[in-house]
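The complex appears here without one of its protein chains, the remainder shown in place.
What follows is chain A.
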C-alpha cells in the first residue's frame, strides 16, 4: 500500500500543478462527502433502519394473552413464536366474508389490496394520460387548468376521505345525482367502488402531472413529420406519444402502484373499520396493533413490505421503470442534440420527477 500511495505522488510532482491539485482535492472531497452525509445517514438509520429491524424482530413474537382463571390477570410479556405469525396466515383460522368469498381475514385484506390497486391504477393511468394530453395543449387559461387539476392531489388524503364520506352518505350528493339510494359506506360491493372512485379522483392528477412532464420532452418536429406523412391523430398517439412518454409513465404508474398497495386513509376514514369489503392490509395490520397484538401486526406489515418490494422489482426489471434516472439520461440527451429549442425540457422534467417522487 505504501508504494501504491507513494507512486501517484511522484507522478503529481512530475506533472504540472493541475493534476496534483485535482488529486488532493478529490481525496479531501471524498472524506468531506462522508462527513457531510453522515448526519443524513444517521437519521435514515434511526428513523428507517432501526424501526424496520425492530419490526422484523417483533414479527417473530407474540404477546401473552392467557387469563389466569383465579385472579383474572393476564400473564403479560411476550414469547418467541418463530415464523408462527407468518404461517398462521395460511391456517385460515379467522374466516371473513369479503368481496371474493370467504377467506382468512389477512388473505381477504390482501385480495382487497391487490384488487383496489389494479383497478385504481388502470383508471388513474387512463384518466391521468387524458389530463396530461389536455394540459399539454396550448390554450388560454392553461395555467389555471393545470392548477385546478392538481387540487385533488394537494388535499390531504384523510380530508378527502371525510369529504367523500359526506358525498357517499345515504342522503349525500352522489345518491342525489344518480337518483337512487346506494349505501356506499355500508359493507357492500358499492363500498369497494366508493374507495376506487375517491382514490382515482385524488391521484389521477399525479399521473397527469408526471405524464405532462414526459410529454414536454417530445420534440414538436416528430409530430410535424408524422403529419406530413399523413398519420392520423390516433396513429400519432399510439406510435409517437405513448412510446416516447413510456419511460415517464412507467415511473408514474410504479409510484401509484406502490402507494395504492399501502392504502390506509381512504378505507379507514371513509368506510370505517371492520368492513371486510374494503379492508386493506395496512388497515388490518393497524387494527391488530391496536388490539396489542404487535407480533401479527408486524408480520402483516412485513408481508406487505415484501409485496411492495416485489412489485417494484418487477416494474424495474420487466417494464424497465427508470426510477433513479440513470438509463433515461442518454436518451434525453439525444433529444437535446436533436433540437436546440426543446433542449431545456428534458433537464427540467427530470428534477421535477424526482421532486414529485421525493415529496410523496
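The definition used in the following text is that a residue touches a chain if its C-beta (ideal position, glycine included) is under 8 Å from a C-beta of that chain, and two chains touch if they have at least 3 such contacts; residues count from 1.
By definition in this document, contacts and distances are computed from a predicted model.
Q: Which of "Putative gas vesicle synthesis protein GvpL", "Ketosynthase chain-length factor", "Multiple sugar transport system substrate-binding protein" or "Pyruvate dehydrogenase E1 component alpha subunit" is the UniProt protein name of the chain not shown?
A: "Multiple sugar transport system substrate-binding protein"
Q: Among A:32, A:126 or A:170, which residue is in touch with the absent chain?
A: Once the missing chain is taken into account, the touching residue is A:170.
Q: Among A:29, A:238 or A:292, choose the residue that contacts the chain missing from this document, as touch is defined above.
A: A:292
Q: Going by the contact rule already stated, which one of A:52, A:225 or A:242 would touch the omitted chain in the full complex?
A: A:52
Q: In the full complex, which residues of chain A touch the absent chain?
A: 48, 50-52, 54-55, 57-59, 61, 63, 65, 67-68, 71-78, 96-97, 169-171, 181, 183, 185-188, 262, 264-265, 272-275, 282, 285-286, 289-292, 294-295, 297-298, 301-302, 304-305, 308
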